[in-house]
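All protein chains but one are shown at their positions in the complex.
Letters A, B and C mark the chains as written, and numbering starts fresh at 1 in each.
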Amino acid sequence: MRLEIDALSHRYGEELAVDDVSFGIEAGELVALVGPSGCGKTTVVQSVAGHVRPTAGRIALRGEDVTDVPPEARGVSVVFQRSTLYPHMTVGENVAYGLGAQDIAPARREELVADHLELVSLADQRAARPAELSGGQRRRAELARALAPSPDVLLLDEPLSALDRTLRIQLRDEIARIQRETGVTTLFVTHDQEDAMALADRLVVMNGGRIVASGRPRDLYESPPTPFVASFLGRANAFDATVLDADPLTLRRGDGTVEVSGFKADAPGVSEGSTVTCHVHPGDLSVRPIGTETTDPSIRGTVTRVADVGRRYDVTVGIGAGEDLVAEQVSSPPAVDDDVAVAFPADRLHLFDREAGRRVSLSAV
Amino acid sequence: MRLEIDALSHRYGEELAVDDVSFGIEAGELVALVGPSGCGKTTVVQSVAGHVRPTAGRIALRGEDVTDVPPEARGVSVVFQRSTLYPHMTVGENVAYGLGAQDIAPARREELVADHLELVSLADQRAARPAELSGGQRRRAELARALAPSPDVLLLDEPLSALDRTLRIQLRDEIARIQRETGVTTLFVTHDQEDAMALADRLVVMNGGRIVASGRPRDLYESPPTPFVASFLGRANAFDATVLDADPLTLRRGDGTVEVSGFKADAPGVSEGSTVTCHVHPGDLSVRPIGTETTDPSIRGTVTRVADVGRRYDVTVGIGAGEDLVAEQVSSPPAVDDDVAVAFPADRLHLFDREAGRRVSLSAV
Amino acid sequence: FRVPGGLVPAVLGGFLLVYFALPFVAFLTRTGTANVLGRLSTPEAQAAVRNSLLTAPVSTAVATVFGVPLAYLLARTSFVGKRLVEGVVVLPLVLPPVVGGAMLLTAVGRFTPIGRIAAGAGVPLTGSLLGVVLAQTFVAAPFVVITARAGFGGVDERLEQASRSLGYGPLATFWNVSLPLARGAILAGITLTFARAIGEFGATMMVAYNPRTIPTRIWIDFIAGGIDTVVPLALALLAITLIVITAVQ
Partner (left out) sequence: FRVPGGLVPAVLGGFLLVYFALPFVAFLTRTGTANVLGRLSTPEAQAAVRNSLLTAPVSTAVATVFGVPLAYLLARTSFVGKRLVEGVVVLPLVLPPVVGGAMLLTAVGRFTPIGRIAAGAGVPLTGSLLGVVLAQTFVAAPFVVITARAGFGGVDERLEQASRSLGYGPLATFWNVSLPLARGAILAGITLTFARAIGEFGATMMVAYNPRTIPTRIWIDFIAGGIDTVVPLALALLAITLIVITAVQ
């Protein structure tokens, strides 16, 4: 394990910002720490970098406890959300800065600076001042500066959040390429699930100071362990129902029933009469005229809004009890006030025990 | 025309930030002004609000020239990117603030404040201080304050940019609802094409101080007039080619040819031998093993990267000459280094004259 | 929090702190040896306290009324010659008070046109309470201008623009938004101005050696009787300043 965070907790005054967080990163891995603003992820990064002394817990690098080691002795480079390039140095001097703290021969230092500027395609900007660079170039110069001293771990703290979407996608691809080329162990922190899923080998999802999920992006997206993860990685799109029968799974909503034929609910504790929260990603829903023949489970409702999002239509369907479902549809949307059936493939239904918020797994019968 | 901007130009010192911008908004319309950071859109908003005196051009509200009218006499409300709630007033006092400048009876004023707090679901926070609100609540309080005095035009200057994606989608829906309910004429400014396309009746796209396109989001997405609009509203995904034949359209790339059977290029100026830029949105591309039977035009290439983005795979295919295409694929992605064909429906190809950057329309033969 | 820079800055900075605090402590321990109330009840001391309590608030009020608008202009507008105006504002701060006093004399002294007219009208500008106010205002006003300017600079301009767009003119916006939000800095500036005004010595000596204020009286007592005779008045001055600072904050 290159980096190991063990039972980390941190308080600011009375407020518990990080609550018993533990996870590790293998050498060469790119792990994304995601969660909404204020979930405590920046405190975790600052603890790993050594700029915050955690209230409790342990940080280990290459198996060594570094909790009491000052930042300069950790071998951890950081790229922050705001630019931290030194305005009184050129781009080249900025990249060389971290090498100056090490015992490296001047010729070798020159070479390393040139290599890293090459890596981020800024060889021509070596003599420029940071103020002369564009937003994207500044980010790339910071990456070069962070990588030049060959850190054990690279921390990226919301490095894309201040950028336009176009630039953001470009830089995301570039970070992926640079990480592949250098193989540096990376912790990428972001509140943007799209950036996280696009870049990371593994996600660690935080909410309210705690880790609520961790795993491969696709696994978490396809089998979210809690309703929070389902709506955070996708989009909030849920309804409540009562279990009429667990095998085959049959749900009651108001005066209608939803038959999830071919599947049964596994977990103990979900029995007839228990209340569950059902989540379906908007892309998995399809809106059909009532009466269309289908074996997919479906819910009746009335179209309340059709938003033309350019590349698709977001169809909002009121399904009673004040609940709405949003279906993403590529073409031929229904009209507002149409009575429709919202259908979804049975294996795309995510079921959660409403009390405990735990996922209820379904299996084919 | 509720709001009309006519030949607006503005210089900061030597720099021309806005260059001859003209557009109008009908009563009740929601128009989004989009473009990358620094394209001049904020200067346009500030000119409409009256906080910037434009170097040249005219602003008219309800047909009246207001270029020289101070902001307080324009009837234009603004919601800025950063919160501008007054910290020394309660939420209720903030909402009432704009009413105090008008000659409204106290009872009526009370009623208006209550109605607008209701509209943004903040009735319970009336006595709270802005600092006690969450980020989303603060935005909603600002919307209520901006709407309470019944402005002729509502300006929203990047109101969602500082928010998390989840909150952002929520607030976007809320803004859409509020705009529908109040019918207020709205100019929504953003650098985020997704927000713009989701909300707006009409887009005005700016780049480098000029308007480069304007129209319905779907029209601009489906028939982008320039390569910039194509990549700004979608994602940069283009390759260069030479026209071998205009009818039926046949293109040459390196030593391969792409036959766009069933279509011919219309525009004059695109004849045999001219160079064109081709753009296809990533979602329209599909990656197939070589040799698959298809009538769709296709390009050969080698898979250089497969990124698992959770909800889909982004497959990058190197197609020679240093060019890459990204295809979004929902399932069963190819492996890296596979030789593949990247195919697209013929009607999803966007063709641009490379010199002039103008769209070349295609028509079925 | 780990102390950055470790001990070095703490030790260096500590020296300065001790040097600032030591005289203060030594002075206060001296109090016991002097007959404070006795000396404060002499007619001379009473007159000095009365004069200081009359002039310093007036100077502070004048500096505030004219200085706060100036601070707002400096924070919000740019105009040709702004750097010159900024230079003029710090001039009295950089100028030694005796020189400032000498300059004031050349402008409003008894033998200048302005001074002659004023004296003829029965309001002499030197050697009078008005002269004290003139000296104090000249020396102390920059504090409120500079501090209030920093305060206005810290108010997000968008908040003022929002107020304008909500229908309020520039003056109403200044009153409703800018002033309340810069309140802390302005009060700090007023406090500094008052403290500087009530303690003003050099310029007052030049412009109005008579009537005596507390600082000039302290000097005269010191010449006549040494350090112990000045303790009571110095304590009174210190007390007034501390009371005003505490009351404002």
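Quick note on the criterion: a contact is a pair of C-beta atoms (placed from the backbone, for glycine too) under 8 Å apart; a residue touches a chain by one contact, two chains touch by 3 or more.
If you're wondering where the values come from, they're calculated on a predicted model, not measured in any experiment.
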Residue touching the undisplayed chain, where the options are A:Ile59, A:Val76, A:Val243 or A:Ala265: A:Val76
Contact footprint on subunit A, counting only the chain that is left out: 49-51, 70-72, 74, 76-78, 80, 82, 84, 86-88, 97-98, 101-102, 145-146, 149
Where the missing chain touches subunit C, by residue: 1, 3-6, 8-10, 12-17, 19-27, 30, 63, 65-67, 69-73, 76-78, 85, 88-89, 91-100, 102-109, 112, 137-138, 141-142, 145, 160, 170-171, 173-174, 192, 195-196, 198-202, 205-206, 214-215, 218-219, 222, 227, 230-231, 234, 237-238, 241, 245
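Quick note on the criterion: only the chains that are shown with their structure count from here on.
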Overlap residues in subunit B, where contacts from two or more other chains coincide: none
